[in-house]
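Apart from one protein chain that is not included, each protein chain of the complex appears where it belongs.
Coming up: chain A.
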Amino acid sequence: MHLPTQLSALLLVALPSAVRAVFQDEVGHIDYHYELLGLPQRETTFFHKPRRDDKASLLYTLSDVGVLGAVNPSSGAILWRQLLNGTITDGGGFLRAGEGQNWLASAYGQSVHAWDAVNGRNKFWMDFAGEVKDLEVMEMTENNRKDILALFDENESTVLRRLSGNDGRVVWEYMETSGDVPLQVSTNVEKVFVISLRGSAGAYNLKVTILDALSGKREDELVLGTKADVHDKDDVILVGANSAAPIIAWTDDTRQQLRVSVLGQKTRQEFALPADTISVEIHAPHIVQSQPHFLVHSKTSTGHTAEVYHVNLRTNVITKAYQLPFTSGPGAFSTSSNGANVYFTRITDEELVIFSSTSDTVLGRWPLKTTESRLVALHGVSEVVKKAGTDSYAVRSAAVTDTDEWILIRNGDVVWSRPEGLTGAVAATFVEIPESENLAKTLEQEAHSNPLEAYIHRVKRHLEDLQYLPTYLKNIPTRLMSSILGTEVSSHDVKLARDTFGFHKLVVLATRRGMIYVLDAGDHGKILASKRVFDLPTGQKWAVAGIKADDSTGIVTILGTNNDETTVKILPGTSFNIEVLSKGPEGSPATQSAALLNTVSGPRLFPVGLDGELQGLTSDILPNQVAVVRGSDKELKGVAIADGKQTVSWTFVLPKFQRIVDIAARPPHDAVASIGRVLGDRTVKYKYLNPNTLVVAAVDESTKIPSLVIYLLDTVSGQILASSKHEGVDPNKHIECAMAENWFTCTYFGQYRLRDGAQSLKGYQIVVSDLYETDKPNDRGVLGDAENFSSLGPIDAPGDVPLPSVVSQTFILSAPISALEVTQTRQGITSRQVLAYLPENHGIVGIPRMVLEPRRPVGRDPTAAEAEEGLIKYHPAIEIDPKSVHTHERDVIGVQKIIAAPAVVESTSLVFAYGIDVFGSRVAPSFLFDILGKGFNKVTLIGTVLAITAGVMILSPMVRRKQINALWGAPM
């Protein structure tokens, strides 16, 4: 059934139940979702029993993207997640759990929170003025309640607060305005120790302030060591957790000596580290009941080793107990305690070994059985269980590998692995699977020869293709069955090839940790390949300046900001093959963005320097191209390129007190089905379809309440085509714009006034503007029927400047939205949807363009002609309808960007969202009008046909007999 657009528009309004983003049977069929946490951090990951009497423990982590979550260690499934900061973070944060407590304490930025360990519900959330520097749980308190110690750095002063574990109330507060750098906090049974750095950068002394746990009164202050022997705060390795004898350990900056002191003592002991040590880690138990033993893990460039030390509780003397053998290759250690017993687990690339802390005898040893070639664990946590009645042990370790995966190894077997490296994605693009090179060549050859030859060639080619016929025929029954029963053909033996509908595309994803992933959008987002492109030092991130996909060759080029370039080549064939070539990074960041310029040999990416100058220009660049680059923070420049040279052709400078917050351009593939809009009276309003336009959203902070100014620029001449101002806008909330066809839309948080003028409210708003050639119908504006136009062309009269006529309308949104993107289809016939992420609802919504229509009649019902056009009465509020949420019941967190790509079928647009979670789906804004949905019941159809056939076969002899009898029967 193909309804005329106006009728379907009416249907849309009349039948809200029909407007559904996803049908139930499509869930998991058209969409896919990676529910991710991010890479677990070493300090904030542990096994913990959520209930005191329960035997089963869960795996908790606060990841490097700011997600706190609980994972079932036996299946790897996420039990609950919380995004602490509301958005993606760069690591940091604290997570602690009190032994036997059913809650977790976490801290990030300026807030301290507690969560129910079983279901992840928030217990309390306290915001403070300073930044949290450390967090500890007090194991022993006077009233049998475990409290939280939080160390803050508030304007150069150190503040330690003891918060009640029940409700987050401040029990006592200790403040010190000495100007020392607060570092960590630790506690033993009756004392609290605040460790801070005294002195100046490069020559610090460790200062330990001892406080009374009950009252928070200062009891003593110690300065460890006489000379300033702490070079940097990273040299302090461990301030030892809640053991019976907490220690503090630090090294010199050349990593030659380890200095350890038991907290509360003035003495310190020095131990020599193995030669060539590059980094040191200390693993100590976190429970008071455990023996005060700790392990020093020293890494060299070739291998690693470990030493175990014991602390004598009475004399506070630290002695070396034993040393583990040096092993070449990487390795990870983890601690597990069971009552007083402390176990150390060592994961090397070959085996998993557990030791007791008392002696170096091996308690258990399991070779690693992995499917992958080599497993490199970076750090991990483990849980050792002694099997009842026997001398054997079982161990499970959750480890982070060098390929950004989180795996669980149980007795040497990899039980599950989570692709946590997909989080923190910075760029992604859809790319077509390249057709086999031969076919592409042949098609090109056919296109260039004369029709007769081409025809003969084609017939020959098709005859040759007959050799594949038997295989094809052989596959028909399976395909038929899978088509009827709705099952899917397993993709293991199917080669990587395009499908008829164009759903089978690949997504190349680059993450900030320097990994490249290739996902198969046609097969539930399966990870086809992952590769580490760059080994980035901690703290450094891979920033991508530009990404470009060449659909015909299957080559994705990624330009980074550090002079690096990565090429991902997808080769067609029976077993997919992905090549990654990369160079760089080198030097300091030198690239701000990348310009996709047309050259003789097709479009190519050129880096744009920080000063806005294009680099590496060649002479084969096609003429008449202008690249729009950022100058300073409030400046846009148009750079004209000719003969490999560049000249600044225009500069757009914002007025004083204005700064750019977002820029949107039309997507590169922006098919326009019709150049005009047919009105109800069958006149035409011509769309202003200038591809060289740009929307610049700027915040004007010249007044007390900032306002938002939206400019529409012509990017060839730099001229302002239109501008609008929205007052009372909050610049700290999402201000984003999107542009497509002849319209653009921006969302912001701002002030609005009710119609009676009495009340002024604030709310999330979306403004949408349509651009037309003129405001009169049947008029193509000053350019008339000209076949082409130039923004630089001379004009005869002042009124002859082809400026668009803008129609705008603003709507109030019921929820904030971000990451705006417009759906794209092949021909642009299908109506569009504005896709946006809902940061508070954790979903992706599709707002139909029909709702975001600036020409909706205000304050009156639409006339018959307007109704025929599909215009509905303006209503200022747009409710986020749960039925229009494409992610339906899925909890998609931290989406930073949404990308859309057209499929071969016109109705459908492929959508991919990345950030923390990865989500992909297919969106059909005008419903699936060109293919059968999954709800089409083929079984019933075939059953009906079969039943009718059977009926005919049974009935036809009967009828024939009756007819003959009737002919022969005597007339009565």
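Throughout what follows, a residue touches a chain if its C-beta (ideal position, glycine included) is under 8 Å from a C-beta of that chain, and two chains touch if they have at least 3 such contacts; residues count from 1.
Everything that follows uses one rule, which is that contacts and distances are computed from a predicted model.
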Subject >> Omitted chain, identified by the protein name its UniProt record gives, among "ER membrane protein complex subunit 4", "Aspartate aminotransferase", "Phospholipid-transporting ATPase" or "Regulator of G-protein signaling 9" >> reply: "ER membrane protein complex subunit 4"
Subject >> Option from A:Val280, A:Ala665 or A:Leu721 whose C-beta touches the chain left out >> reply: A:Ala665
**OP:** Would you indicate which residue among A:Val112, A:Val400, A:Val608 or A:Ile893 is in contact with the undisplayed chain?
**Re:** A:Val608
Subject >> Absent-chain contact - pick from A:Leu95, A:Ala594, A:Ala697 or A:Ala924 >> reply: A:Ala594
Subject >> Sole residue of A:Val288, A:Leu571 or A:Leu792 that reaches the chain not shown, by the stated touch rule >> reply: A:Leu792
Subject >> Which residue of A:Ser164, A:Thr370, A:Thr683 or A:Gln751 touches the chain not shown here >> reply: A:Thr683
Original post:
Of the residues in chain A, which ones touch the absent chain?
Top reply: 426-427, 544-547, 592-598, 606, 608, 614, 622, 624-630, 638, 663, 665, 672, 674-676, 678-679, 682-684, 689-692, 694, 715-716, 777-778, 783, 786-793, 897
